[in-house]
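Here it is, the structure, as structure tokens.
Every protein chain except one is present and positioned as in the full complex.
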Amino acid sequence: MLEEKVGPSEMIVHLGPQHPMLPGPFRLNARLRGETVVDSEVEMGFIHKGIEKILENKTYLQGITIVDRICYLAALSNEEAYVGCVEKLAGIEVPERSQYIRVIVEELSRLQSHLLGMGEYASFVGFVSMFMYTIKEREDVLSLLDSITGARITHSFLRFGGVKDDLPAGFKDDVKRVFPNVRKAIDSYEDMYRTDAIYKARTVGVGVLTADIAKDLGVSGPPLRATGVPFDIRKDEPYLVYEDLDFKVCTEKAGDVYARIQVRLDEMRESMYIIEQCLDQIPEGPLFPENTPYGKRSPVMRIPAGEVYHRVEDPRGEMGFYMVSDGSDKPYRVKVRGPVYPTLQALPPLLKGVKVADIVAIAGSMDTCTSEVDR
Amino acid sequence: MDANSIIDSLYSQFPDDIYDTDVESDIRVVAKVKSENITNVCRYLKENLSFGHLSCEFGIDYPDRGEIQVLYVIGSYEHPVVLTLKADLPRDDPQIESVVPVYWNANWYERETYELFGVKFIDHPDLKPLVLPEEMLGEWPLRKDYKGFPNKTAKNLV
Partner (left out) sequence: MDEVERSEAEQAEVEQNESEYQGYDDIPGVTLTDRNAISDFIKKTKAQDVLNWGRKSSLWFMVNAMGCCGVELLSTGMAHYDTDRFGIIPRNSPRHADVLIISGYVTKKYLPALKRVWDQMPSPKWVIAFGDCAISGGPFYESYSTRQNIDEIFPVDVYVPGCPPRPEALIQGFFELQKKIEAKKDRGTEY
């Protein structure tokens, strides 16, 4: 308990649960001596909605709608992890065309998530106008996503064995129209970050994680890759058609706040490159496997009993679902392993010894999504 | 490091504690472990078999068998194998040693398992509720016989 340890000339500052720095409600209690953080503690659960219990009481198809809302910035990765679990348990093969469409929507989702996360971060360190720029590009990306799935945030797009809809007519032309602008915008963001003295003063050398400590803390995703560890589920445990696609795992060496943002910038470029490859390579064919009971609507389906752990690369790191089926039409137990959970947990050791002003810079650079931690 | 050699190595080190092992595929291994020795097994996994990445830790309630199972899904940064360790605990008094000394990030997972299932983690540094308000402690909402679900307080329920 933080309160018991307060020494002379020390004080406790509570940030949150409602605080402009926080993307969702959580509370950060920091024990300060002067302006230095001596110790801190994260309090969670302000938007805990019991998704794991709800999933146990929904049929498999209904569950897709619920898992969408675990992390509202990466709904499609959540769906991929959930649907992948069911497909592994039931032994469903996804046709190649559907796999490509899934890769396209998931990478678009990564693109919009990073655009929002980066813009939000810029506003945390004092560049509110940057947020305006990134949101503008994000709306263009969202309109692409919207044209495929019909929704902006919560898509409910994947189905067991396929996807809900085919790509709309003219999608390739839309991509050709939007992506050059986004590329140009990302270059200009990078330019701003590289040249702005104030931004660099606030980020370079701040909140440094070394590779060993990051591994110990269980961190994954961009914060881990910024320390130089090329840990990416898309490469290490390929799912969908990622094996056939050419992309590199973006890493940086410094492990500080600046490096984390740089990793996200590079990943956005890679995502666009992946989508363009997919559009060139995507074969014609059916969306669902033939002769399968699991069609587009797959009313009531019973999944063979078994247990499976399936993980995918979320915009924030390793997203995994552990699913236990007892042979009925509802899962017996679903565990959601969110990527931000360990990242947020790693804040107190990271914040030890920093100045108060840097709390926002460090916590923001983790791109936390509280909804997914609380579930 | 492949799946079979991991199982063999575990067997030779802990012949009495590891049982019911299964190699599901090249990258998925399952093993049951006796709850008394979980910390030692985890330490061996981390130090000798480079299982450095605790993906998650959670509970499953089996009221028919009178057991609560605690599962550890452990991955690695060096090789692609993911190991699932399962420990069976009696449902009326579930207790298991904490693995926080080995895997630092188990801290929150254990706090969450404690408040949702009532599993007590011995030697945990700070065992208190994580996501639930204090007054809900003791209801163990993720157990199968929890009475508060579905919640019927909403108006206009059909």
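Observations on the model:
Order of writing sets the chain letters: A and B. Residues in each chain are counted from 1.
By our rule, a contact is a pair of C-beta atoms (placed from the backbone, for glycine too) under 8 Å apart; a residue touches a chain by one contact, two chains touch by 3 or more.
All values derive from a computational prediction rather than experimental measurement.
Per the touch definition above, the residue from A:R69, A:R264, A:H310 or A:K330 contacting the chain not shown is A:R69. The residue from A:F46, A:F247, A:Y273 or A:Y332 that touches the chain not shown here is A:F46.
Residues 17-18, 20, 23-25, 45-51, 53-54, 57, 65-66, 69, 72-73, 116, 120, 131-133, 135-136, 138-139, 152-154, 371 are the ones on chain A that touch the missing chain. Considering the complete assembly, chain B touches the hidden chain via residues 131-133, 136, 139, 141, 146, 148-157.
What we mean here is this: only the chains that are shown with their structure count from here on.
Once the centre of each chain is set as its mean CA position, chain A and chain B turn out to be 24 Å apart.
Listed in rising order, the residues of chain B touching chain A in the complex are 27-28, 30, 52-56, 58, 60-61, 71, 73, 75, 77, 80, 82, 84, 103-105, 107-109, 129-133, 141-142, 146, 149-150.
In the complex of the two chains, the chain A residues touching chain B come out as 44-45, 48, 50, 52-53, 57, 215-218, 220, 229, 231, 236-237, 307, 309, 311, 318, 320, 322, 324, 332-333, 335, 337, 341-342, 345-346, 374-375.
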